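Shown here: the complex without one of its protein chains, the others still in place.
Here is chain A:
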Amino acid sequence: MRETRETSSSTADPRQPPAVKPYAPPRILADELPFDYAGFLAVIFGITGLMFRYKICSWLAIIFVAKSLANMKNMENDLRQTFSAVS
């Protein structure tokens, strides 16, 4: 009995159009965003480079800014969120 039931339902189309749920992207608050290490390091290097006048620190800051921009994620296409994440 069980097997026939299984086979019948397995051969039947598993799709159920009325049961469709549209995509709801998970809401992530700005506080809970994954920490942007590259951006943080960029700020640290930039400040060190400006304060102590080390050339290489400032160049490393620029490199880390580039890395942070490259890893930017558009979670909800929210411009404000991406701006806060980048900054």
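In the analysis below, a contact is a pair of C-beta atoms (placed from the backbone, for glycine too) under 8 Å apart; a residue touches a chain by one contact, two chains touch by 3 or more; residues count from 1.
The definition used in the following text is that contacts and distances are computed from a predicted model.
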item: Chain excluded from display, named as in UniProt, from "Armadillo repeat-containing protein 8", "Ribosomal RNA-processing protein 40", "Myotubularin" or "Coiled-coil domain-containing protein 47"; value: "Coiled-coil domain-containing protein 47"
item: Touching residues on chain A - with respect to the absent chain; value: 6, 9-10, 14-23, 46, 49-50, 53, 55-56, 58-63, 65-67, 69-75, 77, 79, 82-83, 86-87
